[in-house]
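Missing here: one protein chain of the complex. Every other protein chain is in place.
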Amino acid sequence: MNYRVIVEVTLREGIADPEGATIERALPALGFTGVTNVHAGKSFRLDVEATDESAALERATALAERLLSNPVIENATARLGKAGE
Amino acid sequence: MNYRVIVEVTLREGIADPEGATIERALPALGFTGVTNVHAGKSFRLDVEATDESAALERATALAERLLSNPVIENATARLGKAGE
Amino acid sequence: MSSAPEPLHRALGLTDAELGDIRNVLGREPNHLELALYGVMWSEHCSYKSSRMHLRRLPTEAPHVLVGPGENAGVIDAGDGIAVAIRIESHNHPSAIEPYQGAATGVGGILRDVFTMGARPLCVMDPLFFGELTDARQRWLVEGVVSGISGYGNSVGVPTIGGELTFDDCYASNPLVNVLCAGALPTERLVLGVASGVGNLAVLLGSSTGRDGIGGVSVLASAGFAGDDGAASLDDAKRPSVQVGDPYEEKRLIEACLALLDGGYVVGIQDLGGAGIVCATSETAARGGVGMDVDVTAIPLREPRMVPYEIMTSESQERMLAIITPENWPAVAALCAKWEVRASVVGHVVEPVVRQDGTSVGMLRVRDGFDGEVLAEVPAKSLADEAPLYDRPRRRPADLDAIRADDPTDDEPVGSPNDDLLALLVDPAWVYRQYDSQLFLNTVVGPGRDAALLRLAGPGLPHSERGIAISTDSNPRWCALDPRAGTALTVAESAANLACVGATAKAVVNCLNFGNPEHPEVMWQLSESIDGMAEACNGLGLPVIGGNVSLYNESGGSDIDPTPVVGLLGVVDSLVAPPPGWNWREGDAVVLVGTRRAVGDQAHPLGGTRWATGRGRRGGRVPRFDAVTLAGAIDFVAAEIARVCAGGTSDVTAVHDVSGGGLAAALAEMVAVTGVGVDVVELTGHGELFSEFPGRFVMATSDVEAFSVRAGAAGVPVASLGVVGGGRLRIGTMVDLAVGDITVRRRGALEVALALD
Partner (left out) sequence: MTRIGVVVFPGSNCEYDAASGVTQLGAQAEFVWHSSTDLSGFDGIILPGGFAHGDYLRPGALARFSPVMEAVGRFAADGRPVLGICNGFQVLTEAGLLPGALQKNRGLTFLCQPTTLIVESTNSVLTSAATVGQELVIPINHFSGAYTCDDATLHQLEANGQVVLRYKDNPNGSRDDIAGVANVAGNVVGLMPHPERAMSTLLGSADGRVLLEGFVGAYVAVR
């Protein structure tokens, strides 16, 4: 079976996030107030062949941690996609 | 109230995704087989001040479409973060 | 279904008369696929049908020209067994919709034009035109375009060494993104985009083919924007035309193609640009006088369910078509495998068909499998070379005399010259800092000075001590008032820029950005501009070796100002020391070299200057182009600086030509860069401060007597301006500014305008 998995990669706590900070600074001028704590990350969608959901998640998590993120500065989480995602 | 929102920006259907394609091509050599349809996107986390959940989502969606993505090539979706996200 | 559907040919951008022409060519009714092939190949963008008859007036020949217009890039013999290929193109409409990808794919496209000739791309330049930065959308466009060029150019590994940056409201809905590329090759490796040798294979290299960019040339590049806000008014139908660039694919494609050429495996090679496979196959076949069978099923696809029309016309990026002999296929396949470049045999070169009257004609046949059904069969030449030529109506704008009469030279009130000068200073460093300008260790003068100067060296080239210099220039303000003189003066200004780095101009490429050619005023502008370019090139002895015409730069019915962009390529015979640049030193004498007064009826004309247009005065007259006077000063300066580059001793310590912002801006820029002030004599009013006519140079010398003697011997006027030193820029009683104020203002101007500060 093929399972759709969504991996999200975010910066680790304490690592500077210039992209998020820049967006946050720009918001008020563009008319968006009351938006704080902006953080920029990456997302990946992939189809993983596996026997069941938990096996798919496990494989995707390994991929996310070994390849899709750099553990020195990033965290990665994998979740199963909902229908149509 | 502050609501945590997670925005995901993906390339629209039919728009070439060289990053996703390159990652996918590299996977077998790295020992990851059975992974297909890899797509690379961006994610953002932000706190939105709003009266209720649906208002927060609405504001985040406007922000996502106007600022965080270019609708000509990208789709943006906003969802409420779960606790701790 | 609407009751009266638009006929298919019109939906494909063909007129009723063009449909008639197609019927005549074929002697029958075209089928849908055939019609679609003509639709893209006969589009304005591919066929130059509105401009071709005018372009013929440009001089194109010189002994050192190896390849003139008509090929993918022009090529000159630069000496020492090295040829230089150069080309410029526009990517205007794609950049208006998706600035990052539009600009990025523009870079990708121009590189392919150059390595198609067998040349390794050595540099890129990017003339850019936007609306005023007070508008947030313009700031978004600037950031997107610059990061697109940066993202693609840096990654693909070709340095971007210069360009231009112009802000004017006429570009607000229609920004211009032009990209120039030059490359070099051992002269004997020159290859052309020709298919020959019946039985040879057409091999498609690079990316798979998707639906991106279908109709790009006919829909996007050959029509204006309906509304006046670019993307927002763009209907969904145009959206699939947006392409995403893949510089990594292009980098491998460059290396693979150059390796194929080095191996001698290639008979002919052609890039896939606008109009994709149909363009590359029909052009190579037409040039070779042969036929070509293309198997649509052999083309690797990225998307399911693509139909032949989509496959044949898709503009998917990063693809090349190589013609090879069958014996070489294993070697080609192996080399491509090393570079991880996909290679597929998609066509066969076939005999031309002999007609009843004995003439033979190469047919482009699109087949469903090499032995399968013939889906389309048309003469290759009819697609590539036989689009109709239009002599579209031309009309001198009715209000032109009134506009010219509204001349700011005499009656525009003087403000504070200090403030006026500060307002003119913009350092484009924020742009070019984002570009790798140094790769290949050739960049002797990078972006930010008058012209870029490179050592003529690169992987695989014979050793040479020569250098090449390139400058891109335009002056839409002048061209709006007088496209003929404006264009001629633009060429002169570009030659002056080259002289500042010691180079002698050898060839011209141009990108003619104009409005809607169906407007007679626009056609008049185009025709005049071409005449002006011809006049300047004839007068300065320069061949035009290539170019690009970008029409339909209009939005909501209003056309951009005529914007011919020229790129001049020059050569420095011996480059062992850097030219002096702007680096004057305390105690040097500063002189103005060249005629102090413009030729014509006004000594210091202000029509079309940045000073005048900045105050909302867009009218006036444009200085006259006088080849003899201009060439005298330019040649003298080029020789003076060439001596420095060759390692000779010289009293010249600095040189900068007078252009945008006039003499005052030239002086201020030298002050800003050196941090050393200058005391200049009184000039004849703000006219002399801000007039922009070319062929004048600010030079600094440590021995003004010796310098003047040399200039006198060359018959070039020299006027003493003052002495370098101190912490202020003083110009008579008019200008008095602290060096620090100039430096800070100039450095920050762009970032402030972009609201990044």
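Labels A, B and C are assigned to the chains in the order they are written; within every chain, residues are numbered from 1.
Here is the rule we go by: a contact is a pair of C-beta atoms (placed from the backbone, for glycine too) under 8 Å apart; a residue touches a chain by one contact, two chains touch by 3 or more.
What you see is a predicted model, and the numbers here were worked out from it, not measured in a lab.
Colleague: Shown chains touched by the missing chain?
Modeller: Even though it is not drawn, that chain still touches A, B, C.
Colleague: Using the definition of touch stated at the top, determine which of C:576, C:631, C:646 or C:714 touches the missing chain.
Modeller: C:576
Colleague: Which candidate, C:434, C:558 or C:574, sits in contact with the chain we can't see?
Modeller: Going through C:434, C:558 or C:574 one by one, C:434 is the residue touching the chain not shown.
Colleague: Tell me which stretches of chain B touch the chain missing from the display.
Modeller: That gives, for chain B, the contact residues 18-19, 22-23, 26, 29-30, 40.
Colleague: On chain A, what residues meet the omitted chain?
Modeller: Residues of chain A in touch with the missing chain: 14-16, 18-19, 22, 67-68, 70, 72-73.
Colleague: Go through chain C and note every residue touching the omitted chain.
Modeller: Answer for chain C: residues 147, 150-151, 154-157, 246-249, 251-252, 338-340, 432-441, 443-444, 455, 459, 575-578 touch the chain left out.
The definition used in the following text is that only the chains that are shown with their structure count from here on.
Colleague: Quick one: report the Å distance separating chain A from chain C, using the average Cα coordinate of each chain.
Modeller: It comes to 41 Å between the two C-alpha centres.
Colleague: Using mean CA coordinates as chain centres, what's the chain A-chain B distance in Å?
Modeller: 8
Colleague: At what distance in angstrom does the C-alpha mean of chain C lie from that of chain B?
Modeller: 37
Colleague: In chain A, which residues are in touch with two or more of the other chains?
Modeller: In chain A, residues 30 touch at least two other chains, as defined above.
Colleague: Two-or-more-chain contact residues of chain C, please, as numbers and ranges.
Modeller: In chain C, no residue touches at least two other chains, as defined above.
Colleague: Using the touch rule from the top, collect the residues of chain A that touch chain B in their complex.
Modeller: Listed in rising order, the residues of chain A that touch chain B are 2, 4, 6, 8-10, 20, 23-24, 26-27, 30, 32-50, 59, 63, 66-68.
Colleague: Considering only the defined contacts, which chain C positions touch chain B in the complex?
Modeller: 97-98, 100-101, 207, 210-212, 231, 234, 239-240, 242-246, 248-249, 302-303, 316-317, 340
Colleague: What residues of chain B sit close enough to touch chain C in their complex?
Modeller: On the chain B side, the touching residues are 11, 14-18, 22, 25, 70, 72-73.
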